[in-house]
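Missing here: one protein chain of the complex. Every other protein chain is in place.
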Amino acid sequence: MKRSKKKQKPNAKLWGGRFTEDLNALAFEFSKSIHIDKRLYREDIAGSLAHIEMLAQKGIIAPSEASQIGRGLREIEKEIDEGVFPLDSGQEDIHLAIEQRLFEKIGNVAGKLHTARSRNDQIATDERLWLRSAIQTLAESVASLQRALLEKSDAHFGAIMPGYTHLQRAQPILLSHHLLAHIETFERDKSRLRDALARMNFSPLGAAALAGTPIPIDRHKTAKALGFAGIVENSIDAVSDRDYVIEFISACAIAMMHLSRLAEEWVLWSSQEFGFITIADAFATGSSIMPQKKNPDMAELVRGKTGRVYGALISVLTTMKGLPLAYNRDMQEDKVPMFEAFDTTKQCFDIFAEMARSTEFHESEMKKAVHRDFSTATELADYLTKKGVPFREAHEIVGNIVRFCVAERLLLPDLHLKTLHAFSPAFDDDVFEYLNPEKSPARKKSAGSTSPKEVAKQIAKWKRLLNLN
Amino acid sequence: MKRSKKKQKPNAKLWGGRFTEDLNALAFEFSKSIHIDKRLYREDIAGSLAHIEMLAQKGIIAPSEASQIGRGLREIEKEIDEGVFPLDSGQEDIHLAIEQRLFEKIGNVAGKLHTARSRNDQIATDERLWLRSAIQTLAESVASLQRALLEKSDAHFGAIMPGYTHLQRAQPILLSHHLLAHIETFERDKSRLRDALARMNFSPLGAAALAGTPIPIDRHKTAKALGFAGIVENSIDAVSDRDYVIEFISACAIAMMHLSRLAEEWVLWSSQEFGFITIADAFATGSSIMPQKKNPDMAELVRGKTGRVYGALISVLTTMKGLPLAYNRDMQEDKVPMFEAFDTTKQCFDIFAEMARSTEFHESEMKKAVHRDFSTATELADYLTKKGVPFREAHEIVGNIVRFCVAERLLLPDLHLKTLHAFSPAFDDDVFEYLNPEKSPARKKSAGSTSPKEVAKQIAKWKRLLNLN
Amino acid sequence: MKRSKKKQKPNAKLWGGRFTEDLNALAFEFSKSIHIDKRLYREDIAGSLAHIEMLAQKGIIAPSEASQIGRGLREIEKEIDEGVFPLDSGQEDIHLAIEQRLFEKIGNVAGKLHTARSRNDQIATDERLWLRSAIQTLAESVASLQRALLEKSDAHFGAIMPGYTHLQRAQPILLSHHLLAHIETFERDKSRLRDALARMNFSPLGAAALAGTPIPIDRHKTAKALGFAGIVENSIDAVSDRDYVIEFISACAIAMMHLSRLAEEWVLWSSQEFGFITIADAFATGSSIMPQKKNPDMAELVRGKTGRVYGALISVLTTMKGLPLAYNRDMQEDKVPMFEAFDTTKQCFDIFAEMARSTEFHESEMKKAVHRDFSTATELADYLTKKGVPFREAHEIVGNIVRFCVAERLLLPDLHLKTLHAFSPAFDDDVFEYLNPEKSPARKKSAGSTSPKEVAKQIAKWKRLLNLN
Partner (left out) sequence: MKRSKKKQKPNAKLWGGRFTEDLNALAFEFSKSIHIDKRLYREDIAGSLAHIEMLAQKGIIAPSEASQIGRGLREIEKEIDEGVFPLDSGQEDIHLAIEQRLFEKIGNVAGKLHTARSRNDQIATDERLWLRSAIQTLAESVASLQRALLEKSDAHFGAIMPGYTHLQRAQPILLSHHLLAHIETFERDKSRLRDALARMNFSPLGAAALAGTPIPIDRHKTAKALGFAGIVENSIDAVSDRDYVIEFISACAIAMMHLSRLAEEWVLWSSQEFGFITIADAFATGSSIMPQKKNPDMAELVRGKTGRVYGALISVLTTMKGLPLAYNRDMQEDKVPMFEAFDTTKQCFDIFAEMARSTEFHESEMKKAVHRDFSTATELADYLTKKGVPFREAHEIVGNIVRFCVAERLLLPDLHLKTLHAFSPAFDDDVFEYLNPEKSPARKKSAGSTSPKEVAKQIAKWKRLLNLN
């Protein structure tokens, strides 16, 4: 009458009673998750330890049982740490793998571990614990890139470059100012991660399958022991929810979008056409056929991997769409995207930080570029505005001048005052200092602008915030 | 030498000077955004009013000019409100439409409005202002559904239903408990929206094109006047960033995912097979061919529209991928998804709240269902655990009992103690009260569980939080 | 006992009998689709005409009834064409709007039109008919861009430019060859659209709600009359399927991906750094603040709109995920993405074709670029290979030479034979003709290569295929 308990079907242990037939081998392969969720073993054991201690404190199991189980779990953790107990060999999932090993080590008392909990609340606990630390790790990777950019920003303070809109040269800016814009951007990524962390930091443990348990457990105690800010207050929500995964991946997707923009710029800037930076040989690769090639592969890969994280986001959103409460097995599919988003995003920020540190910025090339265009045209319009010409009219006048220059193949500093007068009588001798692009940034007055004074303020602020001396 | 200023090419006004040729008609149609961004006219005018007042306070324009422009703008707002000044008729975008109308009304002094700003910082200001109020509106729609569910939860307090996992009956729960799970879920949506709001509530105004401006404006003053918490601190970031759009849509996507789950349940529950609810005729539609049909169309449409919001999210993420700083015209494509996410999400929450209020819950059908299955099997295992049987063993024993019942076409309450004894000697007379599913919820003890006591606590909490009496 | 038939609830006509209450106003607004599906009126009427004719031929309705209905429908089509009968004013959907107008025109005999069909098969028929013609239109837009590129390819035959990989200069290529690569790409888009068309060109008409009909209709007859290749052979599949929408949008998404790559190139090429092309003033716009700006807005918008079409794809895929058969109201949400994908894709190809025609290519700038780098390094390696050096060794030697040149700030043609000999004794006098990048393309021998001979062949082929003289 009993379902046979073959070694390779350990799950029979968990829920064999009702079944007359073993799980089909293909079905086992299809549904197992140990090869993926084994990454959660520390969190799984931490959760179990908190749970077992609480059970003993509440008198639900005997203290001696608790310490037996606790000792067993700690040993198993060590075994896994050291590779002595190999996961991913025929178990269904991480919870089961650990529990079965516990049976082997301490016998039937192991069966008490699963008192008053279910794999449904257990996996949710594991994931939240894992994400908590993943977020901290990732935020540090983001900060590391911020620091690398800040160092460059600091080192090249004063260097001028063309600012772009529409990838057309717009106005001269400080290179530092441009790099600081990315630092601001990444700061929002960290802030988004922090908010996600705060929102997920509640304990689902003890929700059991979905309805709670008749056993008088203390969920607040386990929550506290595990460092959660409190408990998830509705047991059905506790096992139905995967917001924490999605919000995390969404934050990663936005961060990767930011990084892809920086990567795009470095691909452009290291091209022969721009020539603004040289990526160190150690972060570039060559071609198997073209001996002269030195390619910005890391930046390209970062840009390309953005797709992976977007894909991970759509993956979980799709999986969760239209699922009735509470737990459904579909939800097992949240882990691959969660891990993939973390790994990819972290790796991309790390490599970019490393690469940034060894990248050379060519101040002279950037300065040369600034002199080769019309990027002081806005100054000229501002000049006219100061002389009382309404802005729209000033804009029109300068536009005409630029058109004239383009036709005559001249640049603005090439023009004589007489020529300028033909376009507007408001021009005066003092106009010429407005035509030197190198003087442009310093003339900016507004808060947050590219003026060296403002940029220096920003650098100081970021040094403080990022603990950089 | 001048570019011709035909009436239908008003943009010539803005940047005609440099150009020798008018914008191609097809290109104008392709690139204009007035039919979309006209929705931002109030925000655009509010931004301009704050800007112009600051310009006067700083002595950049004369007070009389400021009041002329201010009066003009207020009149234009009224004209648009009243439909007197029709937008979407040949203008390029909302900024230009308003400015040109201002020229018509007050003449050349209108040209001073655009002093020390660009459309790049202007649109970012408009969007942030619009989203600020959109988020508040949307949060209210979410709260409205929460209240509708809470009313039902309150009204049906005590009603029992099958709790599901894997859409298989799991354990008896209170209907109220289930509805409260959705309320928790939606609370996270509001919290996510609030975080997004806090992160975006900074003023980009005065960043100008990207580099700031030589004109001595006070960005803090306009920020304050517009209710922002501060300024975006880097002018390049100010015009390059669209995080606020993406984070908003991401929050909408998660909210829609939640709503799609509720919608799925109502589609199931209103089916002949479940029969748990009846949706009011006013929220159902029939078939053009099958006279008996009454379909849960609103729930289906809500579920289906989830796709639209996911699509909006991918849309902006894709658009922003790999764009170098600062503004690029691609970014104009952020508005359709932003509006679509807001409209769809709001409409879905609103309709669901309305529908929920008029939906009948059939307590008797739910109760009948609970009696027709094995949902007290877990009680039975818990019973054995209390008698000292390790949980895993208890689970196996009860599994065997269920298998026996399935084969014999019996339910658990049909069993005699003698039969139970054949499975385990630990069974006693007191087992039978564990087999009544209606008594199951009250036996739960854990915080957040489905026990009436815990559920009552939750209802009280939510009444307080949602201001429901 | 009757549901009231207020004018503004015309749907009561369709399925009022079973209902005791009118549709809630909010619910009506939420669920109506007339503002979207009105675009299908011609297809809807075409389907009805074929249906009614068949009904008469099969003796199901009287010939006089058929001709009355037919005349009515044709008049309605004319009314809509001419804007006399305004759609989108209180109707639920296009089917109903037309049918109700028919009632107004011809009285109760209009009721016979809906014999043996349902809105479920009707909408599927409408969509397939619409897509059939949309695909042909779109393919023509793609072809138009191909022709514009081919004209440029032909006009600039012989012009040389740097070929890029990783956005680093790789080898000299013919500009024509590069443009032809895009033409190949777009040809696959057309082929993909054609396959989608062939797969969807089957008639669902007569499937009725899902089960077919007891009325002895002839589905083959209507299929033939409507130009379908046959009938959808399973009536449940006929009303459950939306593959045709998804496959169409998927083809659009791939086409937009292609176009975004071309757009990216034109943004790059029109930058000051590349300077390879000048986009006509008629297809560029300026800045409201920077008078000198001329931006490649059309290319940027095309690149940005790629997001919209990707979003549309995810939208429908999400909507259809997990829907049981047969028709579910969720499926109504297929139309916005379908129309949006079509409109966006068509508009983007059209504008690009127009822009391409008026874009100037600067052969001299491209040629200058080719001379400024190491793009003949591969030639040099190939040269050594011909002299018997294994390719891998040749590659290493040339790599060393390039490294030497970079350090010494030399280009390859600057080297003396003596210097070359220091790297390999295999170099000989004949090496120097390999160092002229302008001679590089002609040396290529492989099919499909950038050699003028091969490129000329391709141009000839495309002229033939695209009917260009």
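To keep things simple, chains are lettered A, B and C as they appear, and every chain counts its residues starting from 1.
Throughout what follows, contacts are C-beta pairs under 8 Å (C-beta built on N, C-alpha and C of every residue); 3 or more make two chains touch, one makes a residue touch a chain.
On a predicted model such as this, the values are computed, not experimentally measured, just so you know.
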Which listed residue (B:Glu43, B:Asp297, B:Glu354 or B:Glu454) would be found touching the missing chain in the intact complex? B:Asp297
Candidate in contact with the missing chain, chosen from C:Ser250, C:Thr278, C:Thr344 or C:Thr359: C:Ser250
Residue of C:Gln68, C:Gln122 or C:Ser235 touching the missing chain in the full complex: C:Ser235
Among A:Glu333, A:Glu365 or A:Glu393, which one touches the chain that has been omitted from the display? A:Glu333
Please pick, from C:Trp130, C:Tyr164 or C:Phe342, the residue that touches the omitted chain in the full complex. C:Tyr164
Which parts of chain B face the unshown chain closely enough to count as touching? 162, 165-171, 267-268, 270-274, 286-297, 300, 314, 317-318, 321-322, 369, 372-375, 377-378, 380-381, 395-399, 401-402
Contact set of chain A toward the excluded chain (per top definition): 11, 14-24, 26-27, 30-31, 95-96, 114, 117-120, 208-209, 280-295, 297-298, 300-301, 303-308, 310-320, 328-333, 336-337, 347, 350-351, 354-355
What is the set of chain C residues that contact the non-displayed chain in the whole complex? 1-2, 13-20, 108-112, 114-116, 120, 163-167, 170-173, 177-178, 180-182, 184-185, 188, 191-192, 195, 199, 206-220, 231-241, 243, 246-247, 250, 253-254, 257, 260-261, 263-265, 268, 303, 306, 310, 313-314, 317-318, 320-329, 378-379, 382, 385-386, 390-393, 395-403, 406, 440-441, 443-451, 454, 458, 461
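Everything that follows uses one rule, which is that only the chains that are shown with their structure count from here on.
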Whole-Å gap between the CA centroids of chain A and chain B: 23
In chain B, what residues contact two or more other chains? 14-20, 114, 120, 208-209, 303, 306, 310, 313-314, 317-318, 320, 328-329
